[in-house]
Structure formats: structure tokens, C-alpha cells
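Every protein chain of the complex appears in place save one, which is left out.
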Amino acid sequence: MNINLLPFVFALFGLGLFCLLTRRSLVKLLIGLELLGKATTLAIIWAGVVQKTPATTQSIALLVISIEAVVVAVYLALVYAFHRHNQSLDTDDMRRLKG
Amino acid sequence: MMTQSALLESAVAFLIFGTLASYLGGAFFKQRERLISGWIATLATTGSLVYFALLFPSLQAGSAQVALFGFIPWRVDLLGWIVATVGVVLALVVNLYSIRYMEEDTGNSKFFPLILLMVLAVVGLAFAADLFHLYLFFELLAISSFPLVAFRKDEPKPVEAGLKFLVASATGSAMVLLGIALVYQGFGTLDLVQLSTLVVGGPSLFLWLPLGLFTVGFGIKAALFPLHTWLPDAHPEAPSGISAMLSGIVIEAGLFALLRVYFTIGGPLPWPDLLIWFALLTMTAGNLMALTQKQMKRMLAYSSIAQMGYILLGIGITASLGAPAGAPGGLFHIVTHAFMKGLAFLCAGALIFRLGSGQTADMRGAAWKMPLTAAAFTVAVLSLAGVPPFAGFMSKLLIYQAGIQSATTLGWVASLIAIANSVLSLGYYLPAVGVLYSKERSPLVAAKAKEVPFLMAAALVILVVLIVYLGISPDPVRQWAFQAFALLKGGF
Amino acid sequence: MTAQLAGLLLFLIPFAGALLIPLVNFFAPRAVPWLAVLFGLASSVIAFFLLGGTPAGAPITLDILPGFFRSGLLLDPLSLVPALIATWIGFLVLIYSLGYMKGEENLARYYALVLLFIGGMVGMALADNFLALFFFWEVMGVCSYQLIAFFYKDPKAAAAGAKAFLTTKIGDIGLLAAIIILAVNSGSFSFSVNFGAAAGLALPVLGLAAFGFILGAAGKSAQFPLHVWLPDAMEAPTTISALIHAATMVNAGVYLLARVSPLLALVPWSLTLVQWIGAITALLGALLAAFSNDLKRILAYSTVSQLGYMVLAVGMGAAFASQFHLFSHAIFKGLLFLCAGAVIHAIGTRDIRQMGGLYKHMPAVAITFLIGAMALLGLPFLNGFFSKDFILEEIILGGAWGPLALALIAGALTAFYALRTTFVVFWGKPNYQTHPHKTPANMVVPLLALALACFLSWLLVGPLSEAWIASGLPAPALSALELIRVTFSSLAFLFSLAAIVVGFFLFLQRARLARYFHEQEPGWIRATSRGLGFDDLYTWLADRIRDFGVWVRMFWEERVMEGINRFAAWGSLGLSRLSCRLQTGDVHWNLLYVTLTLIVVLGVALW
Partner (left out) sequence: MIYFTLSLLLIFALLAIFLKDNLLSILSLAAVSALLAIVFFQLQAPVAGVFELSVGAGLITVLAVLTISFIQTKHEKAQSGALLWALVGLAAVSILFFLFQLFSPGAFSPTLAESGWNDVGLVLWNARAFDLFPQVLIVLAAILGILALLRKKEPVPVVTASVMGTDLKSVPITDVPIADEKDGEEPHWGAAVPGGEEP
């Protein structure tokens, strides 16, 4: 039985991008970034399956997942600071800098 | 005589322990946080720089495998050395400058360690031989720069800039990572040297997708034209020292990563001229946008985008048209740009430090009260525009030459557009200098302007000397740039 | 010293002097005139080394633009005569200037320009290719403009300078066009290459080139119809007039025609054109000179007339004769001008009707002027006599009867105005009010030298013709004795004698003539006094051209350039604002750019 998970990877990645592009909230931005992360993690694991080196890809995936968590933490800290200034999580309030 | 790995270990250890010591020292002596953290960081970068300098002679023969601390396999080559050393030099100057500059800020015990981590990331990026390893340093670079951009979190704008930077950067990272996964899926290894041989012999059919993802992913960090949008927000809002670091070495690091990837697995490039088109777009857009900026630092940020176009053009000309001078020109421009843009941002920072305003209009006539700063700014800006006796001219000249050397229509057109851009860039550089030297003075200048304190002035003078020196006798460094690419085989 | 080195020094020294003088003026302004004289002396001494023998060896060449343009020195008799004349007369002029220009302002500029002028002429004569020739040609043009307008505070002088510059420019355009035509054809600027390649050129194209050269020469040598600038150029200091008339500028055109005469010979109509231009100019000049009352103007028209003879000789294919006359003319015209300068210096006016009886005050000047005038009208055994008869003889041999007739009439008129001027100025009733100044010694010395040369210079015909023949240029083998024999036994002698006699008769009848003209005042006389309407015509034309130019300039500046400027400024600013719109500040837009770029990059890769 032949399976190919790459279409799912791209679908998930696309969903992440879609979320980033259309949802005007900082929480949704987080979700979009997370979806991108999930897609890449899946792609990494799948690469290990294809190359038959699951241990290597799993260790890479561990690092990637933890980096994801780290980035989310920093992001949330920034969101916290942002909320202090704007009392909102709307990206429409994030348009001071332009031009 | 220390071995190569011992030298590199010392250089890296200085940075690591500098990070820890700087933080702990600052955290323990809360009252003198800024001074202790700052001076420890400065000393750490100095020590690191010394060992980098000692490392140089052993790189003449080509790249070498080094097991850092016994378990980290890096490949040391001249190309990486140049980028890493420029990063360390810039960090040294920025540390020196920030000791005084950050005196109104809190949290300095985090500020200086983060700068050191940033440099560490550049060093790792420069020598990493494994694609995922490279990515990790890339991520380290990003994560250490987010908080620095938003360091003045009590104002809304830096936070906003940090958020935008983070979102763009994380998106780019995800793309890079997806590309890495695809490469691994295709080749079963992530070692760049192995990949470069596999690409030549093995299947490259699938490579367009990861290469595209790498281009866009690293391109976001390198601020190529349509991907640059985070830069004009992040660079001006960061503290000026960080602006200098970001424009001087961080975006170049993104480009360097792209370059490394292209030179290893980019052999069968599916789109030969892409880099050149990107470069032309980037420099034109950057210059155009800089033209109507009202804030000094924002203008400089846009000009960084334009300068990235020049670097990319040099590399692109060599990569796709085969003119040998291009890539060394680009590399040399990385060096000169680090110094001149660093200097420009530090000068802008010095003006803001005294005036409290970043608007160009508020700096009217500041030169008469801050002659050294204004003179340094003039040097930086003229050098950026590529005016002869300064370093920027030398590196730009190499890039123009490469385009003409390639003897193709595209090369010629690219060189002409680059030259036209240089002229265009004078359209905003000169007015900025003119404002400083204006006869009339803005009220802010009349009330507050005075020459910057000694430490900041020292930082400015160091960079001015570097720029003038590289402009008058570019040759050792220019020669290194040529050598770095001559030694390059399979990406290292 | 080899001839090559001498040749090189000959034109480098004046240039060096021209460069040095402003510097010296900075430290020691009073030394400037003497320094200039020193430089003149140096080059004129060096010129003697060139007399000995024309070089057989390779001339000096220099790659100025490697692979594209090399220039060198051409040292043949044809080029040496103008060069030597420029050097020597120039030296005399410099000495003379010591006295004449004393106390004027801007002396450094004056001397620098004079040296540059001399250097330009020497360089032009010694150039072995058209490009260098044109360069020095233009150097002379600029110098002449500057020097004619030297008294720039005088509007007339400024206008005269501009007029000289613009008029000669018309000719320069022709010259440049001709040079380009030839260079495009042969791929080289060298004389020899071009003369070799010219035969292969289609006749109309070659004719165009020939016409360009004729136009250029006419402009520089003040030939009909571009002669109008020369009389006005009399506004210059008299020394400069002498320089222009005798030594440098006007000789250049004749030299050019002589130089390209092999080329003109290939175009049948061009020689005829040159003959007629020369003849008409000779007559016109003489006529205008006969009815002028301004001493310098008379001499200026006389120069025009004599140049006409020379051009006529070139048109007859007798380059040697023209150069011989050029040599003679340089001497006696230089003499006449310097005398005139002395007179003007003494009296303070240029109008001959306010002079008269000056012999008593300045006998030396009077005698030398008389000698010069006699040479001018061609009294036997003076240099002008031999050279002019030589030309007439060539005309007769060539059978150009029309031009001959004009030339003879011009000869008669020449005799008339030469006698009239001499008499009115030096022997007639004194009409001046002021007491004449004494002539300084350093002004008299050059006069005596030149007067002596008027008697002796024709003796050089022997070496000259030998040198010509030796270097392969067409010239009759003549010695001085031979020249005497030929001259006195030819038809031309009779003709010119007749012309002199007629002129003398006219001179005797001058009172009646004057009364006739005064009472009847025929239209053509009025016209003559206005330069036969040429000036009016040119002024009208120039006005129209200027109007057109103003309109073009307005259009160019106001519409085109301003438009471009505005377009560039608005365009770049507009583009800037537009592109700044791209920076929406909205993070979603930022990400949209990223996504679109990804799609485009991947799309390009797939495609």
C-alpha cells in the first residue's frame, strides 16, 4: 500500500497561510503560525518514513516542536505587551507603522 | 600554537560565557546593571574578535572540518569567517555605543546578552555545515532579535514592530523548515557537503520546491523586495544599536544563509536569473520608498533594503551570469555595508539620543552643535551612496564591474540600473545631510543638541576610520572576498 | 637637437608658457611680460633648428588613445612655414607688446593667451592628422575670441570677439563634417591614410568633404563670404591684430587648403570654386580697403585681399606659390600692423583723416611703413613683388582668365590704397590735435627687423623650394636668381606693373576721385562704406538665427528639459509615494506579499 502524505502537508501549510492572511486577530495569527509548524513537523516525520530513518527525523521533530513552543512563548509575551497598549487583540490596531 | 578548533572554541566560548556573565553580572548588581552588563559584553566581543583574528591565517588553504567542543561539527571557511568577523566587529562597536546609549532604559542585563546571542547566531550560521543546524542558528538569530526590536515595550510602536517581525520571520522559518524536510525526503541527508555531491549526481527533479521555499524563507529575513515589509517597521523602532546590528549583519545573515544554500544545492538552479531580478526590484523599491521618508531611521531602513539589492545583485551575477567579480563584490559589500549602515544608524541614534525625536525635520541644523556626529553621518551616507573616497564606492564598483564583465545584456542592464539607483539614492541621502548642515536650527536642536558623550563618539569614530580605510585601500579585505570565493568548492 | 625634438618643443614651449604664466602671475606679476618674451624667444630659437633640414627619419608619433587614435608631428616644408612664421612673428609681437600693452590690466591673461595662440597655430601646422589639427584649430578659435574681446569692457570689442567666434564656427562645422566624412570612410584621422583612401570615395561624398574644407578655410582665413569678422576684429589690441593677420589665425585656412589640395584636386569643381572665392575675396578686400578711413580697418581689408590671392593660388594648384606669398605677406603685413600700432599709439586715433605729416615725428616708422606698403603693392625686389607675381604667373599658366581679371583689378586697387594710406598718414597735411608720443625703442626694433626682411626674405625661395621638392611636395625648382629671371621675363610682370601704374594713376587723381565720390555719392560707395551689405545681411541672418535659437532654447529649456525635470521629480516622488502605499502597515498584507512571492517563485520555477 502506497501512501503519500505530502498533499496533506501542503494542505495544512496552505490552511496556515490562509489563516495568517485572512483572520484579523492576534490569536488567529498564532493559530496560523502553529498550523504552519504542524505542517512542517508532519513533513519532517514523513521524510523520515520515506527515507526509513525515523529516529533521526524524530529527533529533529523534537527540536522543531520545542522551538515552536519557544516562539509561541515569545509571541505571547509580545501579545501581552501589545494588549497593554491597545486593550485589544485586533490586528487592525497594529497599523501605526506604515508608509 | 593553538589549533583551528581551539581558536574557534575560544572565540565562541568568549561569546557564550560573555552572555552568561553579562546577564548574571547585571542581574546581581542591579544598581549598575547597564555598566556591568555592557562592559562584560564589550570585553567578551573583544576577546572573541581577538581569537577570530588569530583564526584567520589558518583559513588560507580552504575550508576545514572542525569539531567544536568535541561534538559540534562545523566547517570553517574564509567566507564564513568574513561574515562572522564582521558581525563580531559590529557587535563590539554596538556594545560600546549602547553602554551609554541605553542609559534611559531598564532591563539592560537582558539587552547585552541578547546582542551576544545574536552574534553567536551569526557565527554559527557562518560555519554550520548541516542544513538543520543552519536553520537552528537562523532561528536563534530570529528569537534573539524579536525581544531586542520590541525592547522598549512600554511604547506601542516597538511592540507592534516586534510582532510584525515575529510573524514574518516565523512564516519564513516555517518555509525554510518545510524546504529542509523536503530536501531530507529527497536525499536522506542534511549535510551540506554531502548534499552538494548528491545534487550533482543524484535526482534534482524535486529540488525546485525546496529551493523556492528557501528563497522565500531566507528572503524574508534578507528583506528582498516584496518580502521586506517587516524591515522598515522593525529597524527604526529598535534601539539604535540594535538597528545597526539588524541592518548591518542580521539581514545579511539571512542572505548569507541563502547564499550558502544556493552555492551547495542550488547548482541546477531552475530559474537562473531570479536573483538578479529580485536584486533589481529590491534596490529600486528600497530607494524609491526611502525617497519620501520623514523619519531618519525609517529612511535608513529603506536604504538597507536597497543595499541588500546590491549585495544580491553581485551574488546573482556570479551565480547566473558567471562573472567572477560579482559574488566577491557582494561579499565585500556585506562588509562595507555592515560598517556604513551601522555607522549611519548609530549617528541617527546619537541625534535621537540628544534630541529625543527621530523626525528628520527636527534635526535641522544639528551639525553646528554636534559636528562629529554630523561629519560621521555624512561619511556614512556618502559611502552608502557610493561616493568615491569611501568604502561603499569600492564595493559597489566591483558589482558594477561584474555586470559589465559578464558581457550579457542582462548584466549590462543590471549594472546600469544599479548605477541609476545609486544616483537615485543621492536624492534622499543628500537632503538628509543638507538638513543637518542647514543654517537655521529647529527648536529642538536649539534647546537640546550637544555633542555625544565620549563612548558613543568613540564608536562612531571607529566605524568612520574603518569606512575611510576600506575606501582608500580596500585591498586586503577585497582580496579576502575574492579569495573566499576562489576557495569555495561545493559550498565551502 | 634633432628636428623631431625641435618640432615637439616648438609647440610645447608656448603651451608650457601659457600654463606657467598664470602661476607666475600669482607670485610676480611684473615678471609676466618678460617671461612670455622668454618663452617666445626660446621657441623662436628652437625654430632655427628646424630650418636646417627637414627630417628624413620617422616623425614622432604618440598613441593618444591606443588602438583608436594616434597623433604625431608632421615636419614637412608645408607645415614648417606657418609654424615658423607663427613662432617668429609671435616673438616679435611679444617684444612689441612689452611697450604697447604696458599698463593694461589683465596682462597675465593677455600673455598666456598670446602664447596659447602661437602654440595653437604651431600645433595645428605640425599635426599629422585631422583630429589634432581640428583640436588646435579650435584652440586658436577660442584664443582669437578671447583676444579680440580683450578689452571686454568695450561693447564693440566684445561684439567683435563674438562675431569672430561665431563666423569662424560656421566654417568649423564644415571642417568637422569633412573630417568626419573622411574618418568614417578610412577609419583613420591621419592625413596620409585619408589622402590614400580618398580616391576610393564616391565623388559626391568627396565633394562634400572638399566643400567642408573650403568652408572651414574660408571661415578661418576670412574669405568671401565669411570675411566679415576680420575687419571687426580690429577692436583687438593692435598687437593681436598683427598676430591674427600676419602670424596665426588667417594663415591657418590657407595652410589647410594647401594641405588638402591633393584631395581638392580629385574634385574638379572644387578648385574652380576655390579660385573664384580667392579672386572675389581679393577684389572685395582691396575695394573695401580703398574706401576705408580707419587705418587698422584698411590693413584688415588688405589682409583679406592678400589672403584671397593665396587662396586663388591654391585654387590654381600652386600650393608653393601660396605658401611663398603667405611667407612674404606675413612679413610685410606684420610690419604694416606694427607700424600702424606705433602710429595709433602715438596719435591716439585710428582715423587716417586725423593723421598726416607724421614723418617728422616718427621717421623710422614712416620709412618702414613705406617699405611695407611697397612690398604690399608689389614693387620690384621687395618680397611681395616676387610672391604676388609668382601667383599671377600661375594663374596665367592655368588659364583662369576670369579670376585673373579680378586679381589684376584688385592689384590696381591695392597699389592705390597702399600709396594713399602711406601718403595720408605720413606726408599729408597734419590734422591731429595732440602731440604725438615718441616711439619707444623696443617698438622700433621689430620694425627695422621686419623691414629688412621685406627686402631679403624672397631670397629664401631657393632653400624653400628645395625643401619642398625634397619632401615630395609639388613645387618648381627655383633659386633666387632663377626667380628673378622667371619673374622679369613673364607676362605676369607686365600685368602687375600695369596694375601698379593704374593704381599710381588713381592715387594721383585721388583728389578728383574724392570730389567725385563726395558729390555724386554713388550707391555702391555707400554700400562699400557699409561693408557692401554683407554685414547687414549677416546681421539679419544672425538675428533670425538667434531668434530661432532663442525659441529652440526656450522650447528645450521650458518644455523639454523642464518637462523632463518635472517628470523625473514628480515621477520619482509619485512612484515613491505609490510604493510607500505598498507598505500598508497591515500584517496581513505583509503576509500576502510573502505568499504571492512564494507562488510566483514556484510558478516561475515550474514554468
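All chains are identified by letter, namely A, B and C, in their written order; residue positions are counted from 1 within each chain.
The working rule: contacts are C-beta pairs under 8 Å (C-beta built on N, C-alpha and C of every residue); 3 or more make two chains touch, one makes a residue touch a chain.
On a predicted model such as this, the values are computed, not experimentally measured, just so you know.
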{"item": "Chains still shown that are in contact with the chain withheld from the display", "value": "A, B"}
{"item": "Interface with the unshown chain - residue positions in subunit A", "value": "1, 3, 5, 8, 11-12, 15, 18-19, 23, 25, 27-28, 30-32, 34-35, 38, 41-42, 45-46, 48-49, 52-63, 65-74, 76-81, 83-85, 87, 89, 96"}
{"item": "Hidden partner chain, residues of subunit B it touches", "value": "16, 19, 23, 30-35, 39, 68-69, 71-73, 99-100, 103-107, 110-111, 113-114, 117, 120-121, 124, 130, 132-133, 136-137, 139-140, 143-144, 146-148, 150-155, 157-158, 294-295, 354, 356-359, 361-362, 364, 442-444, 447-448, 450, 453-455"}
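The rule is simple: only the chains that are shown with their structure count from here on.
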{"item": "Per Cα centroids, the chain farthest from subunit C", "value": "A"}
{"item": "Leader among chain pairs (count of C-beta contacts)", "value": "A-B"}
{"item": "Geometric centre distance via CA averages, subunit C-subunit B, whole Å", "value": "65"}
{"item": "Junction residues of subunit B, two or more chains touched", "value": "163-164, 167, 171, 232-233"}
{"item": "Where subunit A touches two or more other chains at once, by residue number", "value": "17, 20, 29, 94, 96-97"}
{"item": "Complex contact set, residues of subunit B against subunit A", "value": "132, 136, 139, 143, 146-147, 150, 153, 155-157, 159-164, 166-167, 170-171, 173-174, 177-178, 180-182, 184-185, 188, 232-233, 237"}
{"item": "For the subunit C and subunit A complex, residues of the former touching the latter", "value": "580-581, 583-588, 591-592, 595"}
{"item": "Of all residues in subunit C, those that touch subunit B in their complex", "value": "572-573, 575-577, 579-580, 582-583, 585, 587, 589-591, 593-594, 596-598, 601-602, 604-606"}
